[in-house]
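Following this message is one structure expressed as structure tokens.
Only one protein chain is missing; all other protein chains are in place.
Going in written order, the chains are labelled A, B and C, and every chain counts its residues from 1.
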């Protein structure tokens, strides 16, 4: 018997992230989709008509005939909470309205990520930050709140930095991220722009990648999260890869270390704080360090452990920055819908959902 | 009327680099191919039979019926010099034998690059290093010598660093290079390994990229080149791009600068030392700084100025390292055969060839 | 000295086809661009501001500062004729207005291709069809007219069928065309749809491919073109290729033939009707039959002879249909802007332009 039986809505259900939510929730043991919300244009239509399904596996039968609503809280009465895959152009207003109406919002949108009282959450990195929820005052009745997951690069970057932060004093980070086309949504990147090519910039990405990890790695105080003091310099580029972001990360640490084994030990000794919670979507090894000198590779390792693992390879001591490595994570699973679902599982376990 | 009329041989003529030499020399105003050398297996055959032609434009008529020789100096008597596109497994011995036999070798192979008395040459970066030739003693008669061009990443990296070195004191460099498949020769990278994928390592590449630029940027003394003291930390990865290496470069400098205009000025003020020599293969703008925020892109800019230009974009002042930018160069033209041809042109102009 | 000096306008100048016109006309010996037309949104802006330039070589300096007009004939007074790269949603009305206003229109759009009095023209296939122009009555003064070039598949298909039609009686054709992404314009095909994939259908393509070649291969009568009676069955699919459409063509002929040499002879004996006209854009060998068993390949042969050649390979006698072969042509040069320019050159030579 499963621990929970919660009914959920999906906001932005016809978009790329919304579709990923629907697919990942298809056989979820705790959460059952009971409402789908999208724009006016889709409202009133069966989901199979409203959505241009782009997921590789077939549309679940359970949602095909489901009639899509607009994204207003009244239409979602009865759900225990909603996942939001809304575009940032509308997420601010709609998510706020849902929280105000008493419906918890587990959001993948960027709008509320840097709000003081909103947890920017990666369960393996900063599960304690969920205490911020109590600071929120969207809903006078205290039921509605917002929890966000970070950008698809910030997730593996914070997963890499957390064990290093636990073991050392991180002074700075230099990052070049090689990002898959699926990160741009659909239709997203034109094939004429990216086939056999690299686009050396992703609009608006670099600031997010510099800001979000230091909140994730920050220390929870009584009133807010005190950001970690780690300058992160990011260059984000688009590569002709379908799924899986590859990060070339260099880290300066305060300590003098002379053996790469000390770095490997930091990863090995790291204790996964949610290891014992048995969350359905949690990977057994959220961090996996490989000694294959030609790994990780996005086409080959992105789907390991259901796309929820961060794989780390090529760990080296280097001359300019102290540590260099390559990290890989699935950008639309771990870095988006899958990450949000894991957040909801943690919140359910901790008693924040289904009250 | 052209300045020179020199007859040249090509060593390793059937390989990927050899083919590029043949194509780039097809209409060269100074150099005419008169000898083609390859392995025993190819020797005695017409070139069109011996070579599996992989260049996109058709095999030049002039070489089709040319009978391939083995790579021994006797077979090349009469040439003014040779270009070497030999594999490093054989280049050491063969190039040495040619130099000893009085035949200058303009080589793309790595074997002699780091020899004290062998110039590692990029004409726009260190043309004065050709004086090292006089230190060589391969040939007692003083006619044979070896000059090398650097690795395909070291070329654009040194092209970027030279103007910065002239304007500032460079303290360190962090590099992630995203390298095209053509850099691996033919058949090279298996399609199953690289389509829609990234391979986060290129065997043997990172040490070359760290060592060669500091020789290129070094100071010529009486007896050798004193390497520049610039630690370079490199991560080299393979991407599904056909031609054009893209470099994400971060540079620490000693000076405090507060405006990116100072960096742009360094590039602008840089004086191309071979500007007035009218070398046929020399690009008019060996360095081109673009303000297009989404450039350079390998598929779109690699061929600018015949593939001999280094294009620089996204120049930024950054927090961890001081300067961040993206550089692009055509790896098999500027970074291999084209670079070697430009080297030969400089040497011809300076009186080292055709004596 | 060149034969002609004509001033031309380009309609739809900011689109993908319009850009190709501009690049191909950059150094044209007869035609000089003096007007650029686009939509209301672009009108009044310098071309470099109005256009999102996607051609791989840099935007010609000559058009950068050129102020874009709307596509109305008044704005184009003074041009000798216009090229139209307009989208079919607007081409019908605009091209008609230009012709009515006395300005010849050399169009790449599909709208007028099947009109009885409008030549659908491939100079090497049906140059006599230009006589249809005299039947047109767009312009009472007899100066304005419309000439069209066919779809990017119809060009190589008719180039293949013309020599066969001359030598044999063609009974039927079965075609599977594997079409490059550039055929869909920009932004065109989403990378998420086509990378590592095939889309087994191209909306609206198959009827064009069946209809246009039989007009091209038709016989000019007093009043119209009598279509050839050749049923063509087409399956058109999209493949992850950037430029160059590859056609797998099977042809039934009435004659019994027992040796593939008879087919090869048909191609060899074919007489190019415009061979002696010295048209600047005309390829020396509009049809090139290769005996390389692994050719033609789009990435390697599309650009041969400036992208104006149709390359044919793998000519075989087969059991079900009689003849099987592979044909390749550059879809946006030969199959679009380049084809239109060649049409204009023929018309200029024949006295239809610049009157």
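Just so it is clear, contacts are C-beta pairs under 8 Å (C-beta built on N, C-alpha and C of every residue); 3 or more make two chains touch, one makes a residue touch a chain.
Remember, it's a predicted structure, so these values are computed and weren't measured experimentally.
Annotation: of C:20, C:35, C:129 or C:300, C:300 touches the absent chain (contact as defined above). Within the complete assembly, residues 56-58, 195-196, 299-300, 303-304 of subunit A touch the chain that is not shown. Remark: the residues of subunit B touching the chain excluded from display are 54, 181-182, 186-196, 240, 242. Panel shows subunit C; residues 172-174, 176, 178, 195-201, 231-233, 235, 237, 239-242, 246, 248, 250, 252, 293-300, 313-314, 318-321, 324, 326 of it touch the chain omitted from the view.
The criterion applied here is as follows: only the chains that are shown with their structure count from here on.
Averaged C-alpha coordinates put the centre of subunit B at 41 Å from the centre of subunit C.
Residues of subunit A in contact with at least two other chains: 195-196, 240, 242.
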